[in-house]
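For reference, the structure discussed in these notes is given below.
As you look at this complex, bear in mind that one protein chain is not there, while each of the others sits in place.
Each chain gets a letter, A, B, C, D and E, in the order it is written, and its residues are counted from 1.
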Amino acid sequence: MRSDPFFHPVSGAVLPRFAGVPSFMRLPHLAPDHPRRAEVEVALFGMPWDGGTSNRPGARHGPRALRDASTMVRAEHGVTGFRPFEAMACADLGDVAVNPVDQDETLDAITAFVGDIVRGRARPLGVAGDHLCTLPVLRGLKSAEPPGLVLLDSHTDLYPLYFGGSTLTHGNPFRVAVEERLIDPARSIMIGMRGTRYNDEDRLFARDAGIRVVPMDELEERGIADVAEEARDIAGGGPAYLSFDIDFIDPAFAPGTGTPEVGGPTSAEALRLLRALSGLELVGADLVEVSPPFDNGGITAWLGASVLFELLCLMGDETPR
Amino acid sequence: MRSDPFFHPVSGAVLPRFAGVPSFMRLPHLAPDHPRRAEVEVALFGMPWDGGTSNRPGARHGPRALRDASTMVRAEHGVTGFRPFEAMACADLGDVAVNPVDQDETLDAITAFVGDIVRGRARPLGVAGDHLCTLPVLRGLKSAEPPGLVLLDSHTDLYPLYFGGSTLTHGNPFRVAVEERLIDPARSIMIGMRGTRYNDEDRLFARDAGIRVVPMDELEERGIADVAEEARDIAGGGPAYLSFDIDFIDPAFAPGTGTPEVGGPTSAEALRLLRALSGLELVGADLVEVSPPFDNGGITAWLGASVLFELLCLMGDETPR
Amino acid sequence: MRSDPFFHPVSGAVLPRFAGVPSFMRLPHLAPDHPRRAEVEVALFGMPWDGGTSNRPGARHGPRALRDASTMVRAEHGVTGFRPFEAMACADLGDVAVNPVDQDETLDAITAFVGDIVRGRARPLGVAGDHLCTLPVLRGLKSAEPPGLVLLDSHTDLYPLYFGGSTLTHGNPFRVAVEERLIDPARSIMIGMRGTRYNDEDRLFARDAGIRVVPMDELEERGIADVAEEARDIAGGGPAYLSFDIDFIDPAFAPGTGTPEVGGPTSAEALRLLRALSGLELVGADLVEVSPPFDNGGITAWLGASVLFELLCLMGDETPR
Amino acid sequence: MRSDPFFHPVSGAVLPRFAGVPSFMRLPHLAPDHPRRAEVEVALFGMPWDGGTSNRPGARHGPRALRDASTMVRAEHGVTGFRPFEAMACADLGDVAVNPVDQDETLDAITAFVGDIVRGRARPLGVAGDHLCTLPVLRGLKSAEPPGLVLLDSHTDLYPLYFGGSTLTHGNPFRVAVEERLIDPARSIMIGMRGTRYNDEDRLFARDAGIRVVPMDELEERGIADVAEEARDIAGGGPAYLSFDIDFIDPAFAPGTGTPEVGGPTSAEALRLLRALSGLELVGADLVEVSPPFDNGGITAWLGASVLFELLCLMGDETPR
Amino acid sequence: MRSDPFFHPVSGAVLPRFAGVPSFMRLPHLAPDHPRRAEVEVALFGMPWDGGTSNRPGARHGPRALRDASTMVRAEHGVTGFRPFEAMACADLGDVAVNPVDQDETLDAITAFVGDIVRGRARPLGVAGDHLCTLPVLRGLKSAEPPGLVLLDSHTDLYPLYFGGSTLTHGNPFRVAVEERLIDPARSIMIGMRGTRYNDEDRLFARDAGIRVVPMDELEERGIADVAEEARDIAGGGPAYLSFDIDFIDPAFAPGTGTPEVGGPTSAEALRLLRALSGLELVGADLVEVSPPFDNGGITAWLGASVLFELLCLMGDETPR
Partner (left out) sequence: MRSDPFFHPVSGAVLPRFAGVPSFMRLPHLAPDHPRRAEVEVALFGMPWDGGTSNRPGARHGPRALRDASTMVRAEHGVTGFRPFEAMACADLGDVAVNPVDQDETLDAITAFVGDIVRGRARPLGVAGDHLCTLPVLRGLKSAEPPGLVLLDSHTDLYPLYFGGSTLTHGNPFRVAVEERLIDPARSIMIGMRGTRYNDEDRLFARDAGIRVVPMDELEERGIADVAEEARDIAGGGPAYLSFDIDFIDPAFAPGTGTPEVGGPTSAEALRLLRALSGLELVGADLVEVSPPFDNGGITAWLGASVLFELLCLMGDETPR
């Protein structure tokens, strides 16, 4: 056990899991000036902002719902037996001070927040908000060697700016990330795309940039193990970033999201795929687009909390055990 | 592109998809006296009536919920790339003027409405309402060569009149359709049947009439591709009608229906089956039994809208491209 | 009866009220180029935008929910017997083409849309969206003689810009409207304010500007008739604008809103107050902040549709009968 | 205590109130052939039928929801201290064997069921279903001296047959009851009417027939005590029937109904009005239009159960104590 | 047909399935002193108690919700054609008189209730309540030859007492059952375990006791048929008890439970597994942890009713047909 007990979640044996002030996974909530903040290795934080949403809003309420649901997470992974809180010093750093009506100010605040994390030698595990929030996270991570990307999503989010304007939306982050050289397209893969689309501008952009896109029907046909192996081949062997849009999973399992697309994987399939991604060298990860106002009885938040735990365990994979 | 832009949906680039007066798929809403009604090739219309429901009502509210959800449909099929609105002149012809308390009057009104569509050389794509509505649609389509039937449903709807009476219910349409020679039993197949049943009267009727019934457990065992091939064999090679009861899909995906049966296909499986039916010579199709009062957060309507788009694309299959 | 039957709602005797493509109150939906648009006297329209929301979003979905619920409105006012659709040519002009992520573009589009209405000599009856939408409506109405304002709301929306920024929110519209001389503060009254507040900046602004504020506890004490008389005294005798924020009513009656404040009037009290405002010379009116994702079983939309009908009848008051 | 303990509800001290097979108020459930059925003085029964509904259906599920909620009712009235189960032999006689798709058969079955109750010298306390169910109850009660009627409702239900047809709806029962001389219009009063209306045909019919209509705004103005006194004056001094449509109460309190009208009384006001009706010579009563699919968290059913208990206590009023 | 028609459910042809006082599967509800109680072969009963719940409560409301939903069950199994109500005399014996605040009293009451059933030579089919209720059922069944156990669940419920106390929870029943020799661990198998866990105390106990645990990932890998065969091998050849925790199934299908774990089987997979267990010599069975307050639109209760019917049919398997 490497991590100090200070960084362990409050145990369910001390206080029932439904009780207490809810931080992510019941981890210590550290204010910016907390004396032990420098020891944090994995920084969970919220980006409660949905100002890039072109369709149904509400993802601004995602981080709070995930804090609530994630207090149900226990100490040990059910399949691998990995105990992430003992392997890494994890903490909840709170939410970025977003401005609900100002996109520029918010994106800058996120970039700065992640920059602080990185400077503290911690790795970010972010909870948004809409998918546009991933862009400033990548900006905050910017380095000489851009990471590869593994995107689990039902959309590529590679669209040109739309509504004829100059303002970004949650359909644009990865196009801009490629343009700003925040990710390495040649080491990037997007899995799960489906549903109707306006046109194929995103696919053409992916093709030209060299991003591999595995649509849902291909995933069904080839199976999870095969696609996961391809993802590890593409994004492995160097730094990688994993972004998980909850709408990757079928809306029966994850109704609480802004732009659901039916015909997606079950939760069992999604978790199996995540486990199969083990071994990536993750510089950061995020979970986005959980929109509590459209959730049914909290099942999306609960599923999101399980996904978040899988992401955390994947981040622990490269930590010597 | 064959279709006139007049028949294209309002684009999400012009008006956000959640905005505007909701017609089916944002198509033009044409009143009976509209000058361009004669140009319509595929006529979407509603049958907001559930007076044949023996169990939980509410399907009368289905067409409106589907109009609302279907404004999220975009222009292009995600797997095939087919763009139905460019291939066929599609329009929303509004709802049949049903009478919520009068079965005879309503069935006649539907038959007349469909008759008008057929006389205008358009093909009907109806949104009910309960499954009894399919009967007057078939009456409106009546021709010398009755179509084969592909039914995706958890029930056969081949029961004799029950409650000891003379009034039709949503358990009877296909029995009556056989009796009235509205469909060709030898070219008919029913897929997905499951759940408890009173007795086997419906199966005996199917056997005697020559209708092929593929229950859910057989579908699970043989797989979608195999069953779809059989369906194309049976119903292909002549006109066919496709009726999709939303309770074909498992209630976790489609809770908003009157008589759900657990243990059904996922939405991914259902969509895959639909795509595999490509190539049928469809004279019409319908989607029935979406009951919004029993829906959870609109996921059934959303799924229904996706099914409706698949049906529309299947109707476009025989259109020269 | 002055109005042409063309402008009458579809009757429930022709098509059940729950059926058909839902326009506001089942009125004709006129596209901008419709030949009869110039005859419209009262223009209902939607502003599906909530980009000024500092708290819970979702009001962008308000106009569609109100179209749906308002198809339940019948022809005649239950208390006064007034039949607005016969007295005035009313129509649904559709929604303003808002941009969900661009505030400037959206506010300008609303101003232009209302300007068109005004130029056509119609009066606007708008359905938002968040309360910031009222500002561009007032801009579109701008004239030499600014109207008085009657605001029914639980907040004054007279706050200075906050989140330390330059972007407007739904807490600012009337402060800016005063600054831009879009309303006449001396002929303005705000009724129903309650709940905790950050500070009294809004009240000081109101006092300095000369706006009368009647908080909820004063309304309770004096009673509806007395306050309504004061409102007619203040805003009468000249053009006036009536803005109704659904959060004026207690959240048990109107849960579907972004920033509810408990301890408000019942729906019966709210409707009585509206009826008691009869006689104002309304140049326009709006209903704002209905947020369907936070509604319970649609009761807020239903209540909103009733409020909308009261507003329409108030707009008919000055029409000779 | 007159009633045999056999007719007392299962006590919450024996079995928690949420437990057990739910009959109305936990009363004994007597099949038609039960040996003690002849001793029943007040017969509770269900009419799970909504085939007369012109708008939102679902009232067929009302009786079951009311059985469930009414197990929360305790033995003693909170204000008067009256203990109805000790004063009268009460029982749950189950549901009428309705036919969901056959109006004639159902109305006849209800009439026959009530006829049996009357012949057994019991008085009926019915739970519908939609308001059309009251008509066959009145037919079953038919006698030389038609009862007066007290109707608490937001609609008069005095409309002529509509949808241009010959089939009855829930808008017709009292018009037909007058025509069939099932109630005495001169001893009838209707309270709480409100909302928009198509026209004033119902009011003209009431006026011509001699039925007193007290709309909601008059009730607000005069107060409950005054109106209740008038109701007792009109309907007292002879047999009377009390029909309670749950939509009498404001939809914030009773959302679970088919045609809600906002601006109604609170539950406290409704219960006060019921208590103030004490002293009527009730030959029967009913509670109608609770539609569980449109309820929010069961609050309508719970309120309905409380109303049902008030009705039962009113029926006990003429029982010597 | 062996069973007397007295023990057949009320037919949907006599009374619609949504009507009537809801007993389990519309079976006769027999009070303890009913003259025909001795003839009962399979005794359905409720244990409306959740006082062992360490997380989200509400399972006390499970039996009532299952009575309601189970009235939708028809006479015949859809796959096997088995008609259990004709093969065995089944009845609803009502609920155990639990005490919501007293664990000892409640557990004793359940043990005594089951003891009565066993003495009457009937077999119990119980509906809880939380999973602790299974312990007193097993105590009531106690015999010289303890049954094997088949547990379908996402948790082993083999934990030591926690919260540092002496009070039992729903995490303990099978540990105590092993200690009290109520089940034979060597003939016991637990299937479906998943999710995070505190530690591996339960797995060590299982290993030491000789209980076979098949976690979810093993079930996915090997498939249903293979695991079912192993279960029949382990628990067959002697008396067995089958306990079904609804949280075995993925929360998208069964959200209404206290401690859901994502990544579980679909309902189709769960039903297939149950059917594949055919041939066990069941001395009893139960369905636990349906918690209606956390359900979405009743889908969990509906699924639970289908599971209950499968359990009933499995209990009929050893009955000579």
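Convention: a contact is a pair of C-beta atoms (placed from the backbone, for glycine too) under 8 Å apart; a residue touches a chain by one contact, two chains touch by 3 or more.
Small disclaimer: the values here were computed from a predicted structure and weren't measured.
Peer 1: Shown chains touched by the missing chain?
Peer 2: Hidden chain contacts in the full assembly come out as A, C, D, E.
Peer 1: Which of E:R17, E:R60 or E:R83 touches the chain that is not shown?
Peer 2: Of the listed residues, the one touching the omitted chain is E:R60.
Peer 1: Pick out the residues on chain E that sit against the missing chain.
Peer 2: Contact residues on chain E toward the absent chain are 50-58, 60-61, 99-103, 105, 163-169, 293-294.
Peer 1: Footprint of the hidden chain on chain A, which residues?
Peer 2: Its contact residues with the unshown chain are 14-16, 18-23, 29, 46, 48, 60-61, 63-64, 67-68, 92, 94-95, 97-100.
Peer 1: May I ask you to list the residues on chain D that touch the chain which is not drawn?
Peer 2: Residues 11-13, 16-18, 72-79, 81, 250, 252-253, 266-268, 271-272, 296-297, 299, 302-303, 306, 309 of chain D touch the chain absent from view.
Assume only the chains that are shown with their structure count from here on.
Peer 1: More C-beta pairs touching across which pair, B-E or A-C?
Peer 2: Looking at contacts between chains, B-E has the larger number.
Peer 1: Between chain A and chain E, tell me the centre distance in angstrom, where each centre is the average of that chain's C-alpha atoms.
Peer 2: 38
Peer 1: Find every residue in chain E that makes contact with two or more other chains and list them.
Peer 2: 16, 18, 250, 252, 266, 296
Peer 1: If each chain is a node and each touching pair an edge, is that a line, ring, star, complete or other?
Peer 2: Graph shape here is other: it fits none of the named patterns.
Peer 1: If I apply the definition of touch given earlier, which pairs of chains qualify?
Peer 2: Every touching chain pair, ordered by label, is A-B, A-C, A-E, B-C, B-D, B-E, C-D, D-E.
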